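For this depiction, one protein chain was excluded, whereas all remaining protein chains were kept in their positions.
Presenting subunit A:
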């Protein structure tokens, strides 16, 4: 493109430079002006050609105008500047040698064509770009719509496929749409069936707040609520749901719809009911169980003023024997039958029957008038047990013992009531069974005390709460004190001094009698030694002797002989200073095994006394076999001698017994001597020794010596 200075090429370049300088400021190009000028140079050359061509090429001029648009000279000002430039300089720089008039005319036409080309290209470009941007907007909108559609399809799939029931309603409660799961829950096939109003979906079990919450929600005062709610299905069955209702608002926050999500809890609810039933009912008999009964009893005991309760506590007599002999299956069938019969006895409102376990049942009646109802109830129960129960082809006779507790509500706890019933039932049972007894506070208290004493016994022995009193044994012939009977006492921290009748049976029952008996024996023997040490070998009748009671339990204890020997040896007391008293009843039917230890002791020189003689089945013939040296006549014989004159028959009997005893070489001791006349009478009848209040009540060991001295001097 180089050319000689001021040659045509150089002039063309100068034109392009002027042109680019004029237009560059109004273009949008990102090129530099130099680059832009380079872009214009070919256009300038084309213009130069059109200017000088023999015939005018309007197309080419138009094309140059259009090319300006391609060079991003889209501003109308660019055309204006271009035409100014062409008008002023094209002929000047490129019209060399032509006719100035023609050139001017040609330049004018050329400009018209350029303008038309520019406008045409600009219009085409504008339209193309408008079209392109419109298409882009449309496409973008399509993409967004597609995304929306996809997201809506996704939500529809969620709505339809959800396992949870979904329903949408407007704020007037018109149900607009429900999903498949909800239709399944309701057992409906046609979505239109769902098109009811929410307010119609009431159920008698609706909690009171359900519809209040609903109203709050549709008024926009609440965003959501959660309730457990029942619905009627079209077939009349009940659907239970966990229902969550939410308020849906539009973008401005105005409430629009309500959305209900529900979960079918019918099955779970049934299961819960069944579990609750199983937890509160006895699996074998189907009766309410212990915990259910306690619940009801508690309610009955907490009832308001004027309300009473009546309780029958039934335990079958001899049920264990049925189980043991016929097997548990038979026992179970018996219990089921008994349960059915009991159930039929307590059908009135406020009555219930429960099985506490094993063969123990309770029947409860409540109301204002249980005093007489509970008796009737017990009567009905006894009646119901009258006819035998058929089990495996056997007719089993069922008997039961019932303890009845009746009283006003609000005074006792369930545990206290049941304990009283239990005690009373045992009272009925120990009275022979097949009966009912009414609870008696005193009897209860006795049992409760007895229970308390039993449990306190072992600790009492350890703590040294026992002590021994001695009652003198007096020789009837000369009135001298020959010894004493050791009588154990319990100094109870709460109950004071208790006699042996209050606790010896308990000790027997628990086996504590063995250590307790050993302790009594040891203490008594020690006391005997003390007496000997202090008072010497005694007066005319020899040393003071000690009588100690042996309980039946001790009698069978294998350590009896050894313990006794050991105590005697340890204390250095001669065996003949000791007399062991054994009750007649303990020796009834005694075989040689039982008598062997007594014989051993008797051989050693220990006296054996037969206590309470005459109260049991006195086998006189048997007396010979027994290693006994003393008979202690029961106080019942001496009681009649307190009057004067004494019953002659009693006198004869005593006389006969004494004669018999003496003929068997047995000494006779009488108990319960209270008057001088009595003593005199017994002396005449030939009794050897006596004890009783006439001489002395049981007392501390020191008193014995005083008595002995009194007697010796008297």
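One rule holds in what follows: contacts are C-beta pairs under 8 Å (C-beta built on N, C-alpha and C of every residue); 3 or more make two chains touch, one makes a residue touch a chain; residues count from 1.
We adopt the following convention: contacts and distances are computed from a predicted model.
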Candidate names "SAM-dependent methyltransferase", "ABC transporter permease", "Cbb3-type cytochrome c oxidase subunit" or "succinate dehydrogenase"; UniProt protein name, chain not shown: "SAM-dependent methyltransferase"
Full-complex contact with the absent chain, from A:53, A:88 or A:147: A:147
Touch criterion as defined above, residue of A:32, A:272 or A:562 at the omitted chain: A:32
Residue numbers in subunit A that touch the chain omitted from display: 25, 27-35, 72, 74-75, 125-127, 129-130, 132-133, 135-137, 139-141, 143-144, 146-148, 150
